[in-house]
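Shown here: the complex without one of its protein chains, the others still in place.
The block that comes next holds subunit A.
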């Protein structure tokens, strides 16, 4: 069995007093608490810290632990001495699932809750969802504690929404009811669309002459491509609204916005260069006429 060095886990010396131990625990608990820290390994780290504190804050347990510490071997292994029995281990207590085998072998059921039926805890987990899955009712397999549940995601489910699955949380003990499972919807970033509330945004690259002269654009939506008219003289960042092509909401239907992005060709042919040059010579357009960066004073109000 692996020996758990509770002092090392809390980062305190073996002669630390109660105050130091408490302070070390609080600091680590704030850092690794699974409600505070979403990292994958935070929860196991927190459990380790909580287990260490549970033993070291209790004078009797700590004395027993200190005594047993002498039986650890050089390779980090450990075997309790023959006939070892914790003074605090009550008979008939159930196993506390959150603690390590090491803890259980030392203190047995001593810290476990008293017997009798206990309802299961409610659980919460993130549910990554593709935008496409929100268009119509979708069934998704979800794996919880080794079980696979087939969950129906209703059309129009939004980011951050919680879906409650009654009785699918932690099982209760001795016939007590199970807790519930809450799935928190997290929309997965999409390769094409961005989300703003219920609206969808799609960035559409256009050639400078398309922006200048206007064009017909083929634009993707969640339900196939549509044709859009780009008005002449469109700037980068211009939004073209397509009503009703956003995400479905419970009450409202979002819109789709095509956002114009003017792009230059990566390579310019000799012929193109001649055309640009002709334009440059004849155009009186000054893109920096109202630009604060040219060092001239401008009387315009600063942009808010």
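Of note:
Going forward, contacts are C-beta pairs under 8 Å (C-beta built on N, C-alpha and C of every residue); 3 or more make two chains touch, one makes a residue touch a chain; residues count from 1.
Criterion: contacts and distances are computed from a predicted model.
When the listed names "ABC transporter ATP-binding protein", "Chaperone-modulator protein CbpM", "Na+/H+ antiporter subunit A" or "Protein TolQ" are checked against UniProt, the chain not shown comes out as "Chaperone-modulator protein CbpM".
Contact with the chain that does not appear here is found for just one residue of A:162, A:225 or A:277, A:162.
Of A:35, A:73 or A:270, it is A:35 that touches the chain left out of the display.
Remark: the omitted chain is touched by one listed residue; of A:42, A:201, A:226 or A:242 this is A:201. Touching the omitted chain from subunit A are residues 26, 29-30, 33, 35-36, 46, 50, 119, 121-122, 124, 159, 162, 164, 179-180, 182, 189, 194-196, 201, 203, 236, 261.
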